[in-house]
Every structure is written in C-alpha cells, then in structure tokens.
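Take this structure first; my questions come after.
What you see is the complex with one protein chain gone and the rest in place.
And then chain A:
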Amino acid sequence: MNYTFARRLISVAAVAVLAATPLVAEEWKPEKPVEMVIMAGQGGGADRLARLFQSIIQKENLSNMPVLPVNKGGGSGAEALRYLKDKSGDNHVIMATLNSYYTTPLRTDIGVNIEDFTPIARMALDTFVLWVNADSDIQTLDDYVAAVKASGGAWKMGGTGTGQEDSLVTAMLEKEFGIKVTYVPFSGGGDVARNLVGGHIDSSVNNPSEALGFYQANKLRPIAAFTPTRIAAFPDTPTMGELGHDLVYWMQRSFVAPKDMAPEAVAFYTSMFEKLNASQEWQTYTAEKALLAEFLTGDALQAYFLEERAKHDALLKSMGEGS
C-alpha cells in the first residue's frame, strides 16, 4: 500500500462521512429505549398525564423505540432536576415537567439552572378553579369572601404541599381579598378533592381534572376560575377577571431534554410531540379534562420558562418562601 493510495482512501472516507452526515442527521432515531423522567411520584396528576403520553406514543407508533417512564419525585422534583443535569449530552432522556420545574430551584439551592436544559415541547396548560362543597351555602365569590372573613382565620383551605402550586394560588387569593385562611397540605390533588367532598376541609383550588368527577355527581361547586376566559367545561363559572380580580394562574405540562442534546435528536422529539399533539386521543382528552392544549416549542418555549420563573420568583418572595 503506497502513500497516495492511503491518501485517496482517506479522502474517499472523508467524502463518504461528509455525504453520510446530513443523511444521518435527517433520519436520527432513538437507538435504545428512551427514558421519560417524571418530576413527580406515581399516581399523581403529572404522572397520570405522562403515562397517557407514553401510551399514545406507543399506540400511534410515534417512536421506533419504547419510551419508559421513570418517576423521580423526590424533593418536589429536585431529584429529577439533578438527574437531568447529570445526563448532559444524552440523546435518550426526556423529562415531563410541571411548575416545580421553576419553583424547586428557586426554593432550595440544588445547583440546577433551568436555562441550561433543552426545551422540547409544551403540551398543555392546566387551569385552576376555586371549589366548595355543593352542600355549602356559598354560591358566589362574594359569599365565599364573606364566609372566610366570618370564620376569623379558621377557614380550611386544602391543597398540595406548601410552596407548591395550590399554596401559591391560595397566597394570591389571600393577598387579593385581604383574607386569611388555614392552609392544610395534602399529598395530592385527588386527596384534596376527596377531603372537600367529605367535609374535612372548606374549599380547594383543584385542577378541573381532579374535581371533575365530583362536579358531575353534584358533590362540588365551582365558584370562580383562575383563567382569562371561561373554561369550556364549566360555561357557567365566571372567571376571576370578570368579577374584577386580576387573578390568573396556570400549571404547565411540558417536556425538556438535557443540556447539549444533539440537534437531530431534539428535532426528532419535537416532531414526535407535534404528532402526539395532533392525535385525536390527546385532543379529546384535553377537551374533556378542561386542559388547554397550547402547543409551544423551541426558543419560544425557553422564553416562556424564563418568564414564568421570574414571575414565580416574585410570587415566592412575596410569600416569604424564596431563597
């Protein structure tokens, strides 16, 4: 083998690689099962949704490799965030997020900056509604505020853990109306709804999906929605804005990937979720569960995350919870 031959061989190889690269880039597909990290424990709202996504992906054959959900709910999602940080450059990990994606790093110093992660897709915005037991006399927001004031601070508002979404919404309520409630934390939204129906607490700010069944059975009554416009599933429930109070709060349901994921892989997952978003099943689910399927990807999603983080920072500081 002489020198020129070797050189030719190298150049041929180089051309082959160059030619092959764009081809590979266009058709990147997972080479092994994809890990779907869930920022919450099993059985909660976030977990149920993530598993619904997994089943649709499988059913509609949106990925050639299986997607395996893994719960890492420790420390309000701190465990999952740390895990994703350690997975830099991994093309086979995605994470299902909720609002603790920004509140947890704000509340406790876990050495994670969410700016580093790669945004994939926002699937939905979940809404919040103020609920009371259907047996109570409270029909309107005014009745509600009057009842809370009359209770002298003993009004029991149930919700998820302190510092999580429900407690933020409660803090917003207290501030807006100058009222004081006793906040009783429970381990999940379903538990809160059950305790409200059982009369162990006086009100809640459940997501509609958590209270919908009881609402249909006439056990719970929606008082007002924390949304800019009325929720289609509750056409008769006014928004806080209509009643003259500028209170809006969302729970985002998105997917992110580790820092430095290959752009081809990002493109693959983005298009996978685009197809999922268009699926009949997902559209029916969002309509029934009163979720807003507001799809968002890429830089726009990152900008949204950072904006939400700034908002939550201010909110937590006003509650005396920020770090």
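Throughout what follows, a contact is a pair of C-beta atoms (placed from the backbone, for glycine too) under 8 Å apart; a residue touches a chain by one contact, two chains touch by 3 or more; residues count from 1.
Note that in this section contacts and distances are computed from a predicted model.
**Student:** Can you pick, from "Heme exporter protein C", "Tripartite tricarboxylate transporter TctA family protein", "Cell division ATP-binding protein FtsE" or "SusC/RagA family TonB-linked outer membrane protein", the UniProt name of the chain not shown?
**Tutor:** The chain we cannot see is, by its UniProt record, "Tripartite tricarboxylate transporter TctA family protein".
**Student:** One chain is left out of this view; which of A:Pro30, A:Gly161 or A:Pro238 touches it in the full complex?
**Tutor:** The one listed residue touching the chain not shown is A:Gly161.
**Student:** Check each of A:Val34, A:Ile201 or A:Val256 against the chain that is not shown and name the one that touches it.
**Tutor:** A:Ile201
**Student:** Consider the whole complex, including the chain that is not shown, and state which of A:Arg107, A:Arg122, A:Arg221 or A:Arg309 touches that chain.
**Tutor:** In the complete complex, the chain left out is touched by residue A:Arg107.
**Student:** For a quick check of understanding: of A:Gln216, A:Thr229 or A:Gln283, which residue touches the chain that isn't displayed?
**Tutor:** Residue touching the absent chain, from the options given: A:Gln216.
**Student:** Touching the missing chain, which residues of chain A?
**Tutor:** These residues of chain A touch the chain that is not shown: 42-43, 47-48, 51-52, 55, 58-59, 70, 73-76, 78-79, 82, 107-108, 154, 156, 161-164, 182-187, 190-191, 193-195, 197-201, 212-214, 216-217, 219, 281, 284-285, 288.
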